[in-house]
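Could you have a look at this structure, given as structure tokens, before my questions?
Shown here: the complex without one of its protein chains, the others still in place.
The chains carry the letters A, B and C, assigned in the order they are written, with residues numbered from 1 in each.
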Amino acid sequence: MSNGIINWFKFSSPQTFYPLAGKMIPWFWALTAIFGVAGLTIGFFVAPTDAQQGEGYRIIFVHVPASWMSMFIYLVMAFWAALGLGFNTRLSGMMASALAPTGALMAFLSLWTGALWGKPMWGTWWVWDARLTSELILFFLYLGFIALQSAIDDARRADKAGAVLALVGVINIPIIYFSVKWWNTLHQGASVSLTKSPSMAQTMLWGMLLMALAFWMYSIAVSLTRVRAIILERERHAGWVEELPELKS
Amino acid sequence: MNWGSASEFFAMGGHALYVWGSFGACAVLMIVEPILAARRRTTALDELRREIRARKESNE
Amino acid sequence: MLEASNLECVRGEKSLFRGLSFRLAAGACLMVQGANGSGKTSLLRMLCGLSPPAQGEIRWKGEPIRRLAEDYRGELLYCGHAGAVKDELTALENARISATLAGAPVDEEAARAALRQLGLKGREDLPARVLSAGQKRRVALTRLLLEKRRLWVLDEPLTALDKAAVANLCGVIDAHLAGGGMAVLTSHQDLPLAGRVEHLRLD
Partner (left out) sequence: MAETGILSALGAVIRRDLLLAMRRKSDVLTTLFFFVIVVSLFPLGIGPEMGMLRQIAPGVLWVAALLASMLSLPRLFAADHADGTLEQMALSAVPLGVLVTGKIVAHWLVSGLPLALLAPVLGLQFDLPADALGVMVLALLIGTPVLSLIGAVGAGLTLGVRGGGVLVSLLVLPLYVPALIFGAGAVESHISGLGATAHLSLLAAFLALAAFFGPWATTVALRIALE
């Protein structure tokens, strides 16, 4: 038991994580490419044209994965934040700040593709549908997190303050989603449902799943790249950084 | 196979703007973001190199 | 009683001090000295538990202060650069309210007596706005008399005080130490205390 704990703490030190992340990044890029190519092939060439929505429905192959990732990344961010706040591990805070821009990007992509999907289907770029509205608020939460962290100069304080905000946000997100849904049904607004189209074929589901995996691998790869940059920025006065092979050349 | 020809593929049944607008935005942003992240790391490395050199010179 | 072992303080990217250890017994006084920016205030805030040390541990009666939390704070009195004196309130209100906030409410008579003892007789009901810097400082220092705490942590308590007030304050600190209390303080001026003072130099 005690051995396992020691290993965990060793793993969670920036010094050991930095080279480890460097080794993992190419693999995640490779997985991104494999899943991406497979997903796009199915999405464009295997999945049949949708009877009601025509070819426009193919947007779901990026819209749904982006929405999933935007929500999932917030959860992961809150998890790292809680870990950092509870155990005072340096790496957790860095992970949380490395994830935030990617999460914001996913939320933005989800909104962008949602708008482009809405125009041909509903004749309007934006509908105040529960999903899109919650996604918009999630995007604001990401922006708030990034803004708060960049406004605080002291890195340790920025990590902790961001952690509190992420935790408050993660408690609030289900309530926000529920309230927006409630508001939406009360006002009987147009409800855009990308996933629940009745003619959802098995192949479409596969395509979406593969694309979701590609987005997932992408998010890991890019946030690992970013966390390496953050480690270098924060740990520059630690002795081990000067011993890095990148700096010897 | 869904498409008879390449032009049919690019036309996306009249929804070209929306479909390619979505996929294009994803592609562009998902290429730009990793480049920015990698650039952030090389900038940090450059700064470190400069700092180490400065420290060495002041020691000599 | 108070025990610090192997403390390290990091501000920003700079390590201000490391490997700092000391022990303070009942009735002892520790004077922390050092140049500006050597980490005196940081050390004092660390001793209060406001900021955690980057390394090392602070213990009170053998227990880490992090674990003691409110139990430790109930024995501690901290007086920082900012005196926590509200301009909008009168001297008397300031004294009573800060005692209440600290968890040790006092009645009006005790508060008036404390203000008198520090030479603020006749100014009890003036708003702090019209008091001079030294008088405000003395309002802040009434907490020493009103809150019965074992450990005093005073950051530059002499700032803005005149000669008579300094002597007065030294008397208060001496009485506290003679009663088995402890004090940790910083000061740029000489503090003519009657008892033995230990010194700690940072830098």
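The rule is short, and it goes like this: a residue touches a chain if its C-beta (ideal position, glycine included) is under 8 Å from a C-beta of that chain, and two chains touch if they have at least 3 such contacts.
This structure is a prediction, so every number in the text was calculated from the model and none was measured.
The chain that is not displayed touches the following shown chains in the complete assembly: A, C.
Touch with the chain omitted from the figure is made, among A:V180, A:M204 or A:A229, by A:V180. For the chain left out of this panel, the touching residue among C:I58, C:V85 or C:L118 is C:V85. Here the missing chain is touched by one residue of C:T100, C:S132 or C:Q189, and it is C:T100. The missing chain, though absent from the display, is touched by one residue of C:N6, C:S51 or C:Q189; that residue is C:S51. Contact residues of chain C toward the unshown chain are 48-52, 70, 73-74, 76, 78, 80-86, 88-89, 93, 97-98, 100-105.
Residue-level contact of chain A with the missing chain is found at 85, 137, 140-141, 143-144, 147-148, 151-153, 156-157, 160-161, 164-165, 167-169, 171-172, 175-176, 178-180, 182-183, 186.
Operating definition for what follows: only the chains that are shown with their structure count from here on.
More C-beta pairs in contact connect the chains of A-B than those of the other pair, out of A-B and A-C. Here the CA centre of chain B is 55 Å from the CA centre of chain C. Centroids of chain A and chain C (each the mean of its C-alpha atoms) stand 48 Å apart. Chain contact summary for the complex, chain C toward chain A: residues 12-13.
The residues of chain A lying in touch with chain B in their complex are 44-45, 47-49, 54-56, 58-59, 62-63, 66, 101-102, 105, 108-109, 112-113, 116-117, 119-120, 218, 221-222, 225-226, 228-229, 232-233, 236, 241-242, 246-247. In the complex of the two chains, the chain B residues touching chain A come out as 1-3, 9, 12-15, 17-19, 21-23, 25-26, 29-30, 33-34, 37-38, 40-41, 43-45, 47-49, 51-52.
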